[in-house]
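Note that this complex is displayed minus one protein chain, with the remaining chains in position.
We just call them A and B in the order they show up, numbering each chain from 1.
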Amino acid sequence: MPLSFATEGEENIIKQVGGKAEVRAHLENLGFVAGAAVKVITSMGGNIIVNIKDSRVAISREMAAKIMI
Amino acid sequence: MLTWLSQNIGTIIVLLVVVLIVAAIVKSMRRDKKNGKSSCGGNCAACRGGCMHAQK
Partner (left out) sequence: MKIKIALAGNPNCGKTTLFNALTGSNQFVGNWPGVTVEKKEGKLKKHDDVVITDLPGIYSLSPYTLEEVVARNYLIQERPEAILNIIDGTNLERNLYLTTQLVELGIPVVVAVNMMDVVNKNGDKIDTNALGKALGCKVVEISALKGTGIEEAAEAAIHAAQNTKTIPQHSFSGVVEHAIAHIEEVAVHTLPEEQQRFFAIKIFERDEKIIEQLGLTQDNRKHIETDIEAAEKELDDDAESIITNERYVYIASIIKQCYKKKNNGGLTVSDKIDKVVTNRILALPIFAVVMFIVYYISVTTVGTVATDWANDGVFGDGWHLFGIGAGEYEDVSGEFGDAANVIDAFVTAEGADDVADAIDTESDTFDASAAASALDTFAASVSDDATADYTLVDEETLAEEDVTYTGAELKEAVATYTSYGCEEPDPADYGVWVPGLPGIIESGLDAVNCADWLKGLILDGIVAGVGAVLGFVPQMLVLFIFLAFLESCGYMARIAFVMDRIFRKFGLSGKSFIPILIGTGCGVPGIMASRTIENERDRRMTIMTTTFIPCGAKLPFIAMIAGAIFGGAPWVAPSAYFLGIVAIICSGIILKKTKMFAGDPAPFVMELPAYHWPTVSNVLRSMWERGWSFIKKAGTIILLSTIIVWFTTYFGVVDGAFRMLTEDEISNSILATIGNAIAWIFAPLGWGNWQAAVASITGLVAKENIVGTLGILYGGGDGTVYSNMASHFTVVSGYAFLAFNLLCAPCFAAIGAIKREMNNAKWTWFAIGYQCGFAYLVAFVINQLGSIALGTANVFGIIVSIVLIVLFIFLLVRPYKESTTLSNRAVKVK
């Protein structure tokens, strides 16, 4: 399911990162790769803040929808 | 002529001071322009440079 539906505080593993090549590359640079652990910290109307690779990244709803866990 | 000069010497000196200050200001402004510094917050360094700007 897309990351946008993950429960807060729960740790998940990313299965796939979709989207255009540029977008995907950008996400991957930040650590969103298949197999990486990601945890949602807060969610605000679809926009979420996650903990990934020890850092905090905020992503918008559209982006979160392209990350499958 | 000399009497006029001695009578108004105060004014002349003060006027000279003002003119010098103005000239110094104009010169420093021209210098800033050449260095590319805007006379506002300075270059990006003034607003804690790098941080928010370099972010994607």
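Descriptive notes on the structure:
As a working rule, contacts are C-beta pairs under 8 Å (C-beta built on N, C-alpha and C of every residue); 3 or more make two chains touch, one makes a residue touch a chain.
All figures in this text were calculated on a predicted structure; none of them were measured in a lab.
Considering the intact complex, the chain excluded from display touches A, B. Taking the complete complex into account, residues 7-11, 13-15, 18, 21-22, 25-26, 28-29, 36, 38-56 of chain B touch the chain not shown. In the full complex, chain A makes contact with the omitted chain through residues 9, 11, 21-23, 25-31, 33-36, 41-47, 49, 51-63.
Just so we're on the same page, only the chains that are shown with their structure count from here on.
Distance between chain A and chain B, defined via averaged C-alpha coordinates, is recorded as 52 Å.
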